[in-house]
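A protein chain is absent from this complex, but the other protein chains hold their places.
Residue numbering begins at 1 within each chain, and the chains themselves are lettered A, B and C in the order written.
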Amino acid sequence: MEQRIPVGILGATGTVGQRFIQLLEHHPWFEVAWVAASDRSSGKTYAEACKWKLNTAMPEKVARLMVSAASPESAPKLVFASVDAAIAKEMEPQFAAAGKIVITNSSAFRMHEQVPLIIPEVNADHLKMVEQQEWRRSGGCIVTNGNCSAIGLVTALAPLHEEFGLEKVFVVTMQAISGAGYPGVASLDILGNVVPYIAKEEEKMEEEAKKMLGRMNGKGVLPADFAISAQCNRVAVEDGHTESVSVKLAKKASADEIIAAWNEFRGQTASLALPSAPQQVVFYDAAPDRPQPRLDVNRGNGMTASVGRLRPCNLLDWKFTVLSHNVIRGAAGAALLNAELMKAKGYLD
Amino acid sequence: MEQRIPVGILGATGTVGQRFIQLLEHHPWFEVAWVAASDRSSGKTYAEACKWKLNTAMPEKVARLMVSAASPESAPKLVFASVDAAIAKEMEPQFAAAGKIVITNSSAFRMHEQVPLIIPEVNADHLKMVEQQEWRRSGGCIVTNGNCSAIGLVTALAPLHEEFGLEKVFVVTMQAISGAGYPGVASLDILGNVVPYIAKEEEKMEEEAKKMLGRMNGKGVLPADFAISAQCNRVAVEDGHTESVSVKLAKKASADEIIAAWNEFRGQTASLALPSAPQQVVFYDAAPDRPQPRLDVNRGNGMTASVGRLRPCNLLDWKFTVLSHNVIRGAAGAALLNAELMKAKGYLD
Amino acid sequence: MEQRIPVGILGATGTVGQRFIQLLEHHPWFEVAWVAASDRSSGKTYAEACKWKLNTAMPEKVARLMVSAASPESAPKLVFASVDAAIAKEMEPQFAAAGKIVITNSSAFRMHEQVPLIIPEVNADHLKMVEQQEWRRSGGCIVTNGNCSAIGLVTALAPLHEEFGLEKVFVVTMQAISGAGYPGVASLDILGNVVPYIAKEEEKMEEEAKKMLGRMNGKGVLPADFAISAQCNRVAVEDGHTESVSVKLAKKASADEIIAAWNEFRGQTASLALPSAPQQVVFYDAAPDRPQPRLDVNRGNGMTASVGRLRPCNLLDWKFTVLSHNVIRGAAGAALLNAELMKAKGYLD
Partner (left out) sequence: MEQRIPVGILGATGTVGQRFIQLLEHHPWFEVAWVAASDRSSGKTYAEACKWKLNTAMPEKVARLMVSAASPESAPKLVFASVDAAIAKEMEPQFAAAGKIVITNSSAFRMHEQVPLIIPEVNADHLKMVEQQEWRRSGGCIVTNGNCSAIGLVTALAPLHEEFGLEKVFVVTMQAISGAGYPGVASLDILGNVVPYIAKEEEKMEEEAKKMLGRMNGKGVLPADFAISAQCNRVAVEDGHTESVSVKLAKKASADEIIAAWNEFRGQTASLALPSAPQQVVFYDAAPDRPQPRLDVNRGNGMTASVGRLRPCNLLDWKFTVLSHNVIRGAAGAALLNAELMKAKGYLD
């Protein structure tokens, strides 16, 4: 293996931070060289600071890293971030202004008009929005990925929007507990239960979906103009957001045409050979009772959106179920793929 | 307590059959006098034949009853039923033809044009459909209640339909495992999982909702003419179907008007003092994260539909969450309330 | 109903505090008149301060109470407490010194040599230990109940110890999440999982069991001298601690004799007619696969210990399974029964 590019992780001890570290362990391009977390962790090794909650071992090299303070001085050029929105709002511009390329899963800047909100297969072209950012003067920038519930939906909608044009989208989610981080959802709240509310989630899904499926218009993005209504629920699932979706299309399409659009979708990264891109971006499962989190969440190493149960809808045109891994495709894997896109596009040279 | 009316239970050892027996234990009007189940149970006492799965003790009187063969000869006049559709299709007409009043939770005759599909508060007037039934000549009849997922929905929709007129209804369900009976859903299929499919459930919800909210038209029912699209999912909840709903109304209504319609709804049984009718048919909970199965399923002894999260919908007018107890309001309690309605209306005299 | 005795609740918004309020709602002797919680709650009504997590409605009278500061000035004579051990250690003596009768579920003083650790049916006679307490001079005292996992075990062991003499006890617990309070156990830690560790739990079980089954010796208690080894696990159960137990007895006993000892056990409160005492203190279930939390936890309104699966042990004499409700018999109900005992014994006159 050639020399790998050193990367940093902001929020390294959290649920998504741990996934960054897991996904980067054997990465061909990047290597974790710097981890930062809240002040109470600094001065400790990562192994001491982190309550590791994944079912693979903590990578030994990272275990021995000292946790740095969350400031850009010592950070490498490329920094992955996943921190609370309020913290991100302050901290991410500091890193960008200091010349760092901030690839963030935090929500603070997703809807900022100069910040791209990227799913590489869907809207890699939005990346050029970064050119407007004042932070570019120092070589830095901020690039975001969507909310964990929005990414799975948009990945499944993109082929339909491209081929047939979306007019209306109705979506109800059944979201996994890992989406709330750790400790996150109290067990007394979710064991044998459904919680029909996740703060700000419906708003994020609705606005982010339109931005991600929007078109570049000069230097900015013109949001897609379909109507969308989201309802978000929490269920007792560890990983994987399941979504019941109904859509109205501008151009009528048969079931076969829709399924073909999904299975054949390669998107804007088809020629780029990004290491974390799944072979199949969207997989349509013809079985009557799929997708299911327990069986399908890890398809494509957690990067494939699984779709099933396509059938006519009495109100709109078609209804179907989408499943995607909320911590991989919906968070850490999403950011990683964004970083790979940036490297492929020359931003890291 | 006066002499109570003897009643029989067809399918007495099943999940719903056990609930009939639990709910009838201290009932002021009815007393379980006859239990029938499949052939392999006959000749045993109920205690021997039944794998009791409720968290209250099996009533001692019922425990000692001998399980009868499932034929009408020995059955009392009033028979509650909950058996597989295929069995119900054969057996329920035999009981009705033999002069029995069959109050059934089975699905076989729900959509039969001479059979009423009743939620007493919503459409007690449909009961007179029984007059058309040929079985009435011998004094028998068949009266049904809806599918467990349809009843909660329709109970919440009824006040809106009455006050404002329904035009469109979207519903996505998250249904409890008890809805599938026992042994029903395998634990490997649902622990930490969502299954996005329940056979025939979406079709039942869609067609039953329209029949229940329809209007009497001569001797029959004219189904309500709103459009409805249902998507049904199974989740790891013991009791209580949660439903994310969106509606379009003919007459525009404010949130306050809608909430008032729910909280003030008394329906067609307001003056009847039916023992199992809840004080509040629909309860609107203003908390941001309710209703939830674990906390709200037993409201009104499991007979109240809980509603929450009323908010505007970008596609239709309003969206909200409904919860109701699938085995009580959605099955055994539903049938029991139907029987109480029939007694109040003089059918048992 | 006569005038009821006003009582206070320290830690009123916690998991056990809420249970106190639920259990006291229709209590014949006591009435909640004062609620206290942490500083951030004071100045609010109970309804505002408390995230109510029980599946029955918050009692309206209590909902309207203002939350008091946690100091004895305004408190009634009888105060129920359930707070963190560190807080209890400071606060409970203040209340006792101010003349309050503190009936506490907190662990701070359970092993204090002047403080009784009571299960009324088992060791009501230990109550006279309070006479030694210096707080008695002002009319106050502290009375404790055991850890939630110890109470179920000791309730099942008491009839055996009394009849046959315990020599050795081996116990492995599978404990419910509600035992950790709210938010308590993170859902990511327990959904589909077992956690083989609960801090200090094994030590508490071992030492408390011996004190509770000990004998009065002068003014103090001589701990019972059997050997006991406990292993404690957390499982994904809402309420109800299940325990696999094995025992060696001084006097050999047959299965029938042991079952009779359990079923006939009435204990030291047989003649007292305490309102919360269950008709059956220990219930032996002869079914091969019981007791189970889902089916049996509420037996005797959550105050009965359920026992099953008595069979010979290859190492000691007998093995069996015990289940008891950790928040009722194991916490709030335990303290309530202690208060009832004190009233019956004249301590509240």
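One rule holds in what follows: a residue touches a chain if its C-beta (ideal position, glycine included) is under 8 Å from a C-beta of that chain, and two chains touch if they have at least 3 such contacts.
Computed from a predicted structure; not experimentally measured.
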| item | value |
| --- | --- |
| Per the touch definition above, residue among C:237, C:261, C:274 or C:327 touching the missing chain | C:237 |
| Sole residue of C:8, C:278 or C:291 that reaches the chain not shown, by the stated touch rule | C:291 |
| Given C:168, C:266 or C:345, the one touching the chain that is not displayed | C:168 |
| Options C:163, C:206 or C:257, residue touching the unrepresented chain | C:206 |
| For subunit B, the residues touching the chain missing from this view | 15, 53, 177-178, 182-192, 236, 238 |
| In subunit A, positions touching the absent partner | 53-56, 191-192, 238, 294-298 |
| Residue ranges of subunit C at the interface with the undisplayed chain | 168, 170, 172, 174, 191-197, 206, 227-229, 231, 233, 235-238, 242, 244, 246, 288-295, 308-309, 313-316, 319, 321 |
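To be clear about the criterion, only the chains that are shown with their structure count from here on.
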| item | value |
| --- | --- |
| Between subunit A and subunit C, centroid-to-centroid distance (C-alpha), Å | 47 |
| Centre-of-Cα separation between subunit B and subunit A, whole angstrom | 42 |
| Euclidean distance of C-alpha centroids - subunit B vs subunit C, Å | 40 |
| Residues of subunit A whose C-beta touches two or more other chains | 191-192, 236, 238 |
